[in-house]
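Just one protein chain is left out here, and the rest sit where they should.
The block that comes next holds chain A.
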Amino acid sequence: MAAFILRRLAQSILVMLVVSLVAFYMFQFLGDPINQMVGIDTPQAEREALRERLGLNDPMIIRFGKFVMNAAQLDFGLSYQHKQPVVDLLMERMPATIELSLVSAIIAFCLALPAGVYTGLYRHRWSSKALLTLSLIGISIPTFLIGILFIYLFAVILGWLPSFGRGDVLTLPGGWTTGLFTVSGLKAIILPATTLGLFTLTLIMRLIRAEMLEVLRTDYIKFARARGLTNRAVNFGHALKNTLVPVITVTGLLLGNLIAFAIITESVFQWPGMGRLFLQAIQEVDLPVMSAYLVMISFLFVVINLIVDILYYVVDPRLRVEGHGGGH
C-alpha cells in the first residue's frame, strides 16, 4: 500500500512538472508582458531595462528552473499587473471560487438526482421526454449565453436578482470570506451557481438515468420484485443505491471541473474568483499569475485523481495482487 502511494505520488509530481513546463512554454506565444506594464510613450531603453530586471531575457530553461524552485516554496512572485504577491491574490479569491463551485455542485446534484431517477423509472412519460429535451438544451447552449440570458431575465427584466458581484461578504476567522450568510450574498450566488451547474446537472441526470435503466434490468431487481417487495423498496432501496456508486465518483471529479471551468461564469457575473483573475492575467500577459493558476489547478486534479486511485485500491482487491508481485 505504502509503495503504491509513493509510486503514485512520484507520478503526480512528474505530471505537475510536465504541466508547468507546457504551460510555461505556451506563454511564450501570448505576447509581450512589458507592453502591458508601461505607458505607451515609455522609451525603448526603459522597456529593455525592465525586461532585463524581470529576467525575461534569460533562456527559457533557466526561467523555468527558477520558477519550479520558487513554486516548490509556494512563492510565485509578484503579479505584473496587481503588483502583489500572486499567492495572496489567489488565496484572496479562492473562497469565492470554491463557494461558487460547491453551491453549483449542490444545486446540480439535488436537481439531477430526482430528475434522473424520475426519467429512469418513467421513461415513457411525456414529462420525462420533456426533461430530457430540456437537458439537451442545457448541454448545447454555451455557458456564456446562458449567463447573459439569466442576467437579462432575472436582473434587467424582472429585477429579482443582482446581475454582478458577490453581494456582502463576511470574513470568517482565518481570512475565509463567505457570502452564504448574508441576504445579498445568497441572492448574488443563485444566478452564477445555476449557470455554472447547468452542464453538470444535465450530465449527472443523464448518468443516473442510464444507470437506473441498467440496474432495473438486472436479475436481483427482478427477483426483488418477484419476492413482492414494494416498488418504493425496489426502486430506492435496491436500484438507486447501486446506481449511486459510479455517480458519486463522477460527481467528485466534476467538482474539480467546476472549479477549473468557473472561468467563464465568473467572467460573465463579475464573480471575484480565481477564474476571472486568470482570464484577466491572460489579457494582460501577467505571467506569474497565469503560471501559478495553472499549477494550482493541475495540482487540484492530480490530488483528486490520487485520492480516487487510492480509494479504488482500497475498494477493489484485484488491484492489490499486482502490488505484491504475485507472491502467493
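By our rule, a residue touches a chain if its C-beta (ideal position, glycine included) is under 8 Å from a C-beta of that chain, and two chains touch if they have at least 3 such contacts; residues count from 1.
Following the convention adopted for this analysis, contacts and distances are computed from a predicted model.
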Chain not present in the shown complex, as UniProt names it (candidates "Sulfate adenylyltransferase subunit 2", "ABC transporter substrate-binding protein", "Type I-E CRISPR-associated protein Cas6/Cse3/CasE" or "C(7)-type cytochrome triheme protein"): "ABC transporter substrate-binding protein"
Residue in contact with the excluded chain [from A:Thr119, A:Ser163 or A:Thr202]: A:Ser163
Of A:Met16, A:Leu111 or A:Ile148, the one touching the omitted chain in the full complex: A:Ile148
Missing-partner contacts on chain A, residue numbers: 29-33, 35-47, 49, 53-55, 77-78, 80-85, 89, 92-93, 148, 151-152, 155-156, 159, 162-166, 267-270, 272, 276-277, 279-280, 283-285
